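Note that this complex is displayed minus one protein chain, with the remaining chains in position.
The block that comes next holds chain A.
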Amino acid sequence: MKTKQIAYILVAVVLLTLNVSCEKWLDVQPNSQVKSSELLSTEQGYKEALAGIYTLLTDNSLYGKELTYGMHGVLSHEWKNYPLAYADDAQYDYETTLSQGRIEGIWSKMYNAISNTNYLLQNIDNSQVFSGKNYEIIKGEALALRGFIHFDLLRNFGVSYVLNPNQQAIPYVTQYSAKQTAQSTVQVVIEKIIEDLKAAKELLKYDPIYTGEVINEFNDNGYLLNRQLHLNYYAVEALLARIYLYIGKYDLAEIAANNVIQANKFAFVSQASFASGVDPSGASEQIFGLQLNTLSLNNTNFLSDEGTTTFSLDQASKSLYISSTDDYRSYLFINGTTTNTLNNIYTLKYAKTTDDSYYINKIPIIKLSEMYLILAESLWSQDKDPLLVLNRQRNARGLSSLTVLPTDVRTLFTNEYRIEFLAEGQLFYYYKRINQEIIHGSTTNLVNSKGYTFPIPPNETTSADRQPNR
């Protein structure tokens, strides 16, 4: 009797282990790709997944081209000359194949990056693989990324906040799933972004750039060395400043911008660095920049004499930007040299630096100068005097101080945004924020034609239930 029982138990145990090992055996590990469970079983895997999200953002459909000097450069009429393929964008006609393709690219690639972020966030709390404060930093960055990407989606696909904060805009996606997320209004999206960014800021209090911890190549292979290439603590603060200004919370914008400036972690580029071509993109003043391996190739193809589909200025439009030869930024232009391009003036912002190490391949996303401009505009909007702040920014660019505020302060800001953020894509958002009807270089009324808001692309509206966003 007893032996029989033991036999049964043995059989049951064998069957159970068989069943368990069966499942394991059937769970094959591909060689050519990595299963997510495999990748996210190590800290290194999380670092790679995070680096992947940043890399996704450097795609030419996003910050690698269209959201910086490409489509957004055309939309803000920064450029005098641009490829024929962008003619419809210049007219704010978003229904043609080419412009629709670019808009769809922005929508789908941004959400793809968000999905990658969500997958990482979905798994990070169940992982006990982190050393030091890497859990906090990686999670903080991921939350910040989610907020950051959604904010730029909102600036593209949601109506200007001043126009109608209760207009339906974009879905704020927080899950990796085939389930569609409902649309939210501009106001709600902003709230969710701020919520994510605040959480990120809290976690990023362990960020070495904030704690001042000294990082060298030996700590963790220097993983936490280049904080400007990540959404670091100050980048989140700077992003908050940008958002508060966008929604007219000037007091909060003032505090946030001040926080970044007061931290003294970032420095304006020197005249020498501009003049010698060491740091044309202003690496030292980037609070957050993206690293694009192919930046100099893109520069050659799209922003130089050697390219066939290029973006450039001419003498007349350049003079709009550079009013004085004292301006250090005047070093950042070069004339075309071939017979066809003699009148073209190209920007050198993304040209290959003469120094390969620190300055190479960086696209500015949030810069120190923007903090000064946000601070100044916040002060001005609260009827405080922005002159001191404005002059600090002007002096940093080699311009003399203004003694008195001009009557048209708005034009002062507009011109400063135009020159400061050339080829960075911020000018269009600036115009949108203030909802300017007619902008320089275009006769279209952008407000009436709804040119500030992209239509949600058709492949989204056909397979999901979406309210009008414009």
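Here are some notes:
FYI, a residue touches a chain if its C-beta (ideal position, glycine included) is under 8 Å from a C-beta of that chain, and two chains touch if they have at least 3 such contacts; residues count from 1.
The rule we apply is simple: contacts and distances are computed from a predicted model.
In the listed set "GntR family transcriptional regulator", "Phosphate transport system permease protein PstA", "SusC/RagA family TonB-linked outer membrane protein" or "Nitrate reductase gamma subunit", the entry agreeing with the UniProt name of the missing subunit chain is "SusC/RagA family TonB-linked outer membrane protein".
For the chain left out of this panel, the touching residue among A:S108, A:N219, A:S270 or A:S284 is A:S108. Hidden from this view is one chain, which touches chain A at 22-23, 25-37, 39, 45, 47-56, 58, 104, 107-108, 111-116, 118-119, 170-171, 173, 176-181, 222-223, 226, 229-230, 291-294, 457, 459-460, 462-464, 466.
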